[in-house]
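Note that this complex is displayed minus one protein chain, with the remaining chains in position.
Showing chain A:
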Amino acid sequence: MSVLAPERAPVLDEPSAAPVTRTRKKDFAGLVLAMPFLVLLVSTVLVPVLYALYLSLFTERLQGLGFSGPQHVFVWLGNYVSVIADKAFHAGLGNVALFALVHIPSMLIGALILALLLDSAVVRLRRMWSLAVFVPYAVPVVIGGLIWAYLYSPTIGPIKNLLGFDPLSDSAVLPSIANIATWQWVGYNMIIFYTALQAVPREIVEAARADGAGGFRTAWSIKIPVIRPTIFVAVVFTVIGSLQVFTEPMVLRGFTGTVTSTWSPSMYVYEAAFVAGDNGRAAAASVLLAVICAVLSAVVMRFSTRRSR
């Protein structure tokens, strides 16, 4: 935690006796200043996480007709076993994997191209363009989902006629969901990339130009390598976001039967907790999803540090 970092510096340059009380005082001040953060961290993150871990080890058992109420039973890792063995959970993971394959490259490459265009001199009306691309991010996801759901609706929406196939059919619904997410996030990531591009030292860019590099060559050999750490951070966030995709399929589910109630792992958790009323299974699935997210982020981070060396 970064909270503890500042205390080290004074210890190094202050000699003997006095620093003990000094450090304590500083510790105390640091602690007070960190309190708001710590309180929120503990109450809204750590306690719920620990409670979810606790819940994931229990289940409710009934008997007979069930009307006499449930008994809480400790089942060790039983909930985890049943989630891992559940075909619906596998199908959900498969769906988000495919979703990520469609969404991550198209969204990030799109955002990068737009950012490079904005950064280059060729674009006029820069503010208007950046605002236009960014606006979808400002639209609440549910509203965005509903807008697209109407556009996708076979009889009242125009997209079926434009494309020649039903965007809500079995085979097309996944790209349709990815399209909503891409529309939503491309502007946000474009702004992040554009901000990073603004920080690229102009001398390097000018030097490249003096060496005869064109706009494309400058972008490919200078700008992209310089902002690579930013790109990897965006990849990590997008991977996590893709695994947790929830709102877009949930909205489309009201319009088509092709999105199942457990279409993504997050929807699986929602179904277990709020429809089936099985909190133990929902908690176990959440923990598994969190572990998968952590592992994938670690893999992407490891990959990124290796590449940027």
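The rule we apply is simple: contacts are C-beta pairs under 8 Å (C-beta built on N, C-alpha and C of every residue); 3 or more make two chains touch, one makes a residue touch a chain; residues count from 1.
Throughout what follows, contacts and distances are computed from a predicted model.
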Requested in this report: Name the absent chain as its UniProt record does, using one of the following: "Acyl transferase family protein", "Carbohydrate ABC transporter substrate-binding protein (CUT1 family)", "Cell shape-determining protein MreC" or "histidine kinase".
Outcome: "Carbohydrate ABC transporter substrate-binding protein (CUT1 family)"
Query - Candidate in contact with the missing chain, chosen from A:G64, A:G164 or A:G212 - result: A:G64
Query raised in the report: Which residue among A:L125, A:I156 or A:A199 touches the omitted chain?
Result: A:I156
Requested in this report: Determine which one of A:Q244, A:T260 or A:S304 touches the chain that has been left out.
Outcome: A:T260
Query raised in the report: Which residues does chain A use to touch the chain missing from this display?
Result: 60-70, 82, 88, 142, 145-146, 150, 153-156, 169-170, 247, 250-251, 253-258, 260-262, 271, 273-277
